[in-house]
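Our next item is chain A:
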Amino acid sequence: METNLQTSRTPTFYDEVIRDTPGGDPNLEMCIQCGTCGGSCPSGADMDHTPRNLFAMINAGMKEDVLRSNSPWYCVSCYYCMVRCPQEIHITDIMYTLKRMAIKEGLYRESSASEAPGFSETFIHYVENYGRSFELGLATWHHLRYHPINAIRMASTMGLELLRKGRMDLTPTRIKNMPQLKKILKKAKAIGGTT
Partner candidate 1 sequence: MKYGYYPGCSLERNAIAYQQSTMAIAKPLGIEFIEVEDWNCCGATEYFAIDALAAYALVGRNLALASQQKLNGDRNQLVAPCSACFLNLYKTDHYMAEDNKLNANVNEALAAGGLHYDPGTVKVRHLLDIIVNDIGYEAIAERVTKPLFNLRVAPYYGCMIVRPASIESFDNPEYPTSLDKLTHSLGAEVVDFPLKAHCCGGHMTQISENTALELIRRLLKNAADYDADMIVTLCPMCQLNLDAYQENVNKHFGTNFHIPVLYFTQLMGLAFGLSANNLGLGKEFINAKPALDKISSEPLKKQRRKKRPPKETLPMPTMPEES
Partner candidate 2 sequence: MNDNGKPKLAMYWCASCGGCEISVLNIHEHILDVDAVFDIVFFPCIADFKLQDVQGYPDGYIDVCLFNGAIRNSENEEMAHLLRKKSKILVAYGSCSYEGCIPALSNLTSKEATFQTVYIDNPTIDNPDGILPQTMTKVPEGELELPFFYNTVKSLDQVVEVDYYLPGCPPEPPQIWAVLEVVIAALTQGAPLPPKGSIVGAKDVAVCEECPREKHEKTIARFYRPYEINPDPDLCLLEQGIICMGIATRGGCGALCPQVGMGCRGCYGPLPGVEDQGAKMLSAIASVIDVGDVGDDEKLLEQKIEEVIATIPDPAGTFYRFSMAHSILQRTRISENGKGDSE
């Protein structure tokens, strides 16, 4: 519908964020900058920008600064911001969107959480090849890559204990119809975009 009520909000970054956030209208334009999200965030102290701040930056078209921010990577998906947001903005989902955009643009490397995507990538490596996640492999690979010393500590203490208590496998489990899953994921990636 053609309407002259449209605002003159020009930055396309803003539209990209909305477009790439699935699950209905994320209501991003409704932000009143009240700070409920930043106040509620359990890891807010570690974020360089609170979610509220990020939204203002998105609105201002500061794409690079936003995608360089460590905030999305400190999001623990607790959804407190989302249930408390008085404007019902899909904050957690927007954080996921920003993570994906940061990876795509390669800007996450410049944030203080540069290793976070690596963990996610390792995780999905197992999912895409076995259909299940694999905690031992995940933890080991991730730590070997970023914290070799930690990896040894992990393996020597917690890892061993988990193994001893039968809470960790040595080899990953594979689902039966792996070809089907691979086809589905391949198609999903081919369709591309995020929604």
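What we mean here is this: contacts are C-beta pairs under 8 Å (C-beta built on N, C-alpha and C of every residue); 3 or more make two chains touch, one makes a residue touch a chain; residues count from 1.
Behind the choice of candidates: all candidates are chains of the complex that A comes from, given by their letters.
What you see is a predicted model, and the numbers here were worked out from it, not measured in a lab.
Taking any copy into account, the candidate from 1 or 2 that touches chain A in the complex is 1. Every residue of chain A that touches candidate 1 in the complex is listed here, in rising order: 20, 22-24, 42-43, 46, 72-74, 76-80, 82-84, 88, 90, 92, 96-97, 99-100, 103, 113, 115-117, 119-121, 123-124, 126-127, 131-135, 138-139, 142-143, 150, 158, 161-162, 165-169, 173, 175-177, 180-181, 183-189, 191-195.
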